[in-house]
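Reviewing the structure listed below.
Heads up, this is only part of the complex; the chains shown haven't been moved.
Note that the chains are named A and B in the order they appear, and that numbering of residues resets to 1 at the start of each chain.
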Amino acid sequence: MDNKFNIVLGKDISIKDATLVTSFPGVGLTSTIAANFIVDSLKMERIGYLLSEKLPPATVVQEGVPFHPVRLYKRDELMVLLSDFAIPIQLSSAISNTILHWRDDGEYFKMIVALEGLMTEPTQEEREIRVFGVGSTERARERLKEANIGIFDHGWITGASGLMLSEGNRLEREVICLLADANPMFPDARSAAKLVEAVDEILPEIRLDLKPLYEEAEKIEENIKSQLEKAKSMIAARQAPAERMTRSYMYG
Amino acid sequence: MDNKFNIVLGKDISIKDATLVTSFPGVGLTSTIAANFIVDSLKMERIGYLLSEKLPPATVVQEGVPFHPVRLYKRDELMVLLSDFAIPIQLSSAISNTILHWRDDGEYFKMIVALEGLMTEPTQEEREIRVFGVGSTERARERLKEANIGIFDHGWITGASGLMLSEGNRLEREVICLLADANPMFPDARSAAKLVEAVDEILPEIRLDLKPLYEEAEKIEENIKSQLEKAKSMIAARQAPAERMTRSYMYG
């Protein structure tokens, strides 16, 4: 397996001194909602894609424009990597390596902040949404303490976020993973708001106005649900009778 | 995986200034019926094939003549790519790359028009058939507007059509995807007629007489159904007792 994704950037972009926030679809789509909010409220510019032939073939249409599903956004020293696909587990290592070894003028990302949801036990739904953090280095763990974010002290973190953490620890690269309690059954914008708050506290150089997120929470959830519905239709369509027949006949 | 199909052309064919219409079997076989109609009514010439060892081994017999299933047709500046196979999902990237990077004298296709069906909700069957479009570039989206074709504003498009759209957007190559509501349960010639109308409006250089399509709709549907039936027989045959035994014994 190739151990990298192709990075394709629209124009000459420097990542020097940049902090990268990453978001892959997870529990409650918390990280997806959070990353979209950051991109929108900071009016970040779409600057490129990560491409791999091993990703499922599909385009995401937004406002009539078709995009690759793993996209990069930038404003000043902040970058966001937003994937509309859950990265297949076999590609986790490739995407983690691509991000960690991305170099510009000999320099890597200054810091990586990976957003994740943490499945909340159903009985805990009424409780307050907690945000935990894991830091790859001493400095990263200090940042979490300064931001009053509780430490996720024991457990497993899977996927690219997990790999970036242990590689970050090994290579002394600053990686922080933020995990918010999230409802696994539906898009959870309240959880996303808590993640955004934590990002805001971790990155003092940006200032995010959370009011619209709380106010538009429902609208955002509806947009996402509707996109998921459309995706479902397309899937069903791709498996319509005629096609299914052709396919089963071919490899049957 | 090879990331290209082999293009084999019967004679020296130029694709310069050509527009390519692509059709892979989908919902209601809408795109297949539409592409067949265009090929027939413009009396287009079969000029070659796309080949891949990864396609299922089979020949399509038409009027007693055996053909490869992914065929190319041409008349003047119009080309049609018509696949009798649903392209396996693992080959979507290969076929998309083959089409987008096909160069002739340094030039690519002037425009690519991908035909697709959109699964109509059963309750919407009585409603009018809608055609939507997605354009990869500003120019492509203007074309859709000029042709009075509604924009497919949010959602996913999978397979080679989807990949051609997002690559088209990234590389500033003009790709249009036309999607018509279609009935997923049977070959839908009325939907195909709407697709053909849209192609006719997008490509002013051709003029298609839609009357025969509406008149022969049923006959076309019947031909397709009968081909599908025959294919089913062959499948069953390939899995007849003796063979099944041999196969299971071999890898059992």
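As a convention for this text, contacts are C-beta pairs under 8 Å (C-beta built on N, C-alpha and C of every residue); 3 or more make two chains touch, one makes a residue touch a chain.
The model shown is predicted, which means the values in this text are computed figures rather than measured ones.
The complex is a homo-oligomer: every protein chain shares one sequence, and counting across the whole structure file gives 5 copies, of which 2 are shown.
Assume only the chains that are shown with their structure count from here on.
Each chain gets a centre from the mean of its Cα atoms; for chain A and chain B, those two points are 34 Å apart.
In the complex of the two chains, the chain B residues touching chain A come out as 1, 3, 25-29, 56, 58, 85-86, 88-89, 92-93, 96, 117-119, 134-136, 141, 151-160, 162-163, 165-170, 177, 184-187, 228, 231-232, 234-235, 238-239. For chain A in complex with chain B, the residues that touch the partner chain are 8, 49, 53, 56-68, 223, 226-227, 230-231, 233-238, 240-243, 245-252.
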